[in-house]
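Structure in structure tokens, see below.
With one protein chain withheld, the remaining protein chains of the complex are depicted in position.
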Amino acid sequence: MNLIQKARMKSPWILHFNAGSCNGCDIEILSCLTPVYDIERFGAVNVGNPKHADVLLVTGPVNRRNERVLRNLYDQMLDPKIVVAVGTCASSGGVFQNCYNCMGGVDKVIPVDVYVPGCAAKPETIIEGLILGLEKLAKMPSKPKKGAQPAEART
Amino acid sequence: MRDLLIPILVLSPMAGGALALILRGRAARSALVALSAAALVFAAVALASNGLMRYTPGPLTTIDWNRVVLAADVVLLGWFLALAWTRRHPGAFSLALLQAVGFAFLEIRYGERLRVTQGFVVDWLAIAMVLLVSILGSAIALYAIPYMDEHERHHPGVPSRQPRFFALILVFLGAMNGLALSNNLYWTYLFWEITTLCCVLLIAHDGTAEAVASSNRALWMNLVGGCAFLAAILMLAHAQPIGEAMAIDRLVGGPTPYLVPVALLCLAGFTKSAQLPFQGWLLGAMVAPTPVSALLHSSTMVKAGVYLVIRCAPAMQDTGLTNVVALAGAFTFVATAMVAISQRNAKRVLAYSTISNLGLIIACAGLNTAMAVSAAVMLLLFHAVSKALLFLAAGAIEQRIGSREIERMEGLVLRMPWTTALTVLGVLTMLLPPFGVLVSKWAALESAAREPAAMVLFVLGSAFTVLFWVRWIGRLMAVEPGREPEMTEQMPALFRWTMGSVAALAVLLSLLVTQVMQRFVAPVVASYLQVGSEGFRATVADLESRIGSFPVLGLALSLLIAVALAVILASGRRAPTVPYLCGEPPAEGAELAPLGPGDRPAPVRVSGTYLERFFAEERHAAWMTVGGVLLTAAMLGVAAL
Partner (left out) sequence: MSTPEIAIRLFAAVLLAPIAGMLLVGLDRRISARLQGRVGPPVTQPFYDLVKLLAKQGDTTSRFQTACLALYLASNVVSLAMVFLGQDLLVMLFVVAFGAVAYIVGGFSAKSPYSQLGTQREMLQLLTYEPLLIFLAVGIYLRTGSFLAADVLRLERPLLPELPVFALTLVVVYCIKLRKSPFDIAASAHHGHQEVVRGPLSEVAGPSLALVELAHWYELPLLLSIAALLWATPLWAGVLLGLACLLASIVVDNVAARLTWSWMLRFGWAVAVPASIANLLYLYATRGGGS
């Protein structure tokens, strides 16, 4: 593992976006920062700005109102970046599946790298999902490939 | 040839001005301005390379020059009276009358004592001043040619007053040179009053009610200074029996028994330099076309006041007077810098900053140590160049966007990239190391470190200064993320050349600050300040004194490397982006407007901070005026005791 890969593993700055979640998963994400779980041990910081973030944690099924926000946030993040869908709703739409106003999961809008199950997702699972994502992040190329197309969302 | 230099410097622009009134065509006028400019620059450089000299003009055929001066004085005072009368301004009229009576009394009672034998003495301070007036003045006069054409397009229907305008500008340049070079108060007084007249007439150029009101204020305040000047001459004529009573080099050769006249001269300097409580006229003067503000109200005429105070510094060595002068200057420095924070009008910010810097110069002259006086002279030079640049840029901006409001200049770099770049450069030369103004401020602060009151005021004033400069350039540079300025801009060729050369001069002069110090400043201080130098001197790379050192060369090199580094780092590829608005993408076609309720664009407004809650003019006007009046009164009182 070279230095850049190691640095990416050890310094994940997280942006958290609630795309219509019931707040259950959001509470669990925040609890990861508290003394009990303390993910800052791994260098993870909760930032408020997509331009600084490496990891996008999304909760909720994504509705038609915040779809453009989610896409915009994703676009504002610099490469390399990963998206972690936290909780059942974010992963598949959950109980909101097929609702008229819901997209039915984060991967309908932007590419998702890790799906964290649970309603609400447990902090331990969120941390594990984050670490799985980081392994993927570290392996991303350190220079953008010429002519590479951005990954398309699954629809 | 040598003997022709001073007549060229003083009389040729005046002749050019007179011709400009007669030859009313645009081409002829432009040619006259260009010719006068060339003559001035040439003569000033020749004077500088010639070095120290003395010169007294021989009689003009059979007429004694003193007669000419007398006649000119009479005409001038008559003009003031007529001006005040036609404008129905009783205050100005009574001040003009007072001067006329005083002058008549002077001529009748002491006429023979006023005959000047020693006309002009050229020392390095005078040379520095002449260079400033001639080079900057020429650049600004040339800039004014396209400016005034555009200015008249903005005021259609008014008959062209350009001949009068350029005549006044040129006459003013000659008078300024005369003021700087003349070695006797009697002649200086004439030049002093000519500059006042030019100033008053130029402020009223546009003829609007506001312009006339401002002009009236400038008239009466400067007449107060004229009265003080005349009173000083009267007292000296009364006190000294010999004919050379008026010789400046005698008066200020060292500590003098004639303190009250010196205090009166300082008072005159205060009015000319718009020190508190006389700040009002300079702020009003900003209604004038911008070349006037650049020439008279920042780089040259207002410098006449501080020039006089610097000249007087040796005479008040080790007296209570010098302390009060220092305090008054420092008070103006801090108070006006503070109020400048609340100003939304760019020209008013520049005006307040000018007053503030003049206050600092006066404070340094009042501190009266070698280092402090050196700081004063350096500040006089560097401030003039940078401020001229800023005013020229402000003028160009105003003509393009039709406003002087800083808020209207938001993101100007997209529309006027070159002018903005020059403005930012001008501000940086006013504000940051290793540029000359800051070097002077450093010297000022270190020389003030033993004087508690001056030191505290200097420190606080400097802190305020940063704020209003940074805010202004911040507004100019504000651009939505994702947009890059393109460096193309249409402007008249003369704008480009004059602004470019003044900018180059500002940078070059700053880089050569040690040379400036060695060539112009140190000899001045050594020649007429009879105090130890505190070891303050310039080496090749540093300015140093016994208590500190300013590594000019080292910092200039560091800056060069840093800028190169910055350019390299900034030259990398940039990805497109939009500003962060809580995640909402900006609405189509509007950069700073996210979609709000009902999916309609909700524009976000950003604006500068003016802290009116703390620094509004009205809040502070009263104590500033009271403080100014008290300090001025204290100055005269201390001198009289």
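Should a chain be cited, it is by its letter among A and B, assigned in written order, with residues numbered from 1 in that chain.
Heads up, the rule we're going with is that a residue touches a chain if its C-beta (ideal position, glycine included) is under 8 Å from a C-beta of that chain, and two chains touch if they have at least 3 such contacts.
Note that the structure is a prediction, hence the values are computed from the model and not measured.
Here is the thing to keep in mind: the chain we left out touches A, B in the whole complex. Check B:320, B:411 or B:637 against the missing chain and you find that the one touching it is B:411.
The chain omitted from view is touched by exactly one of B:432, B:494 or B:526, namely B:432. Only one of B:239, B:562 or B:629 touches the absent chain when the whole complex is considered: B:562.
Take chain B: the residues that touch the chain left off the picture are 410-411, 431-433, 438, 442, 445-446, 449, 452, 455-456, 459-460, 462-464, 466-467, 470-471, 473-475, 477-484, 546-551, 555, 558, 561-563, 565-567, 569-577, 579-581, 591-592, 604, 606, 608-609, 613-614. Of the residues in chain A, those that touch the hidden partner chain are 3-4, 6-8, 10-11, 33-35, 38, 40-43, 45-49, 51-52, 54, 76, 78-80, 142-144.
Please note the rule applied: only the chains that are shown with their structure count from here on.
Our note on geometry: chain A versus chain B, Cα centroid distance of 60 Å, whole angstroms.
Those residues of chain B that touch chain A in the complex are listed here as 575, 577-578, 580, 583-585, 595. The residues of chain A lying in touch with chain B in their complex are 17, 49-51, 68-73, 76, 78.
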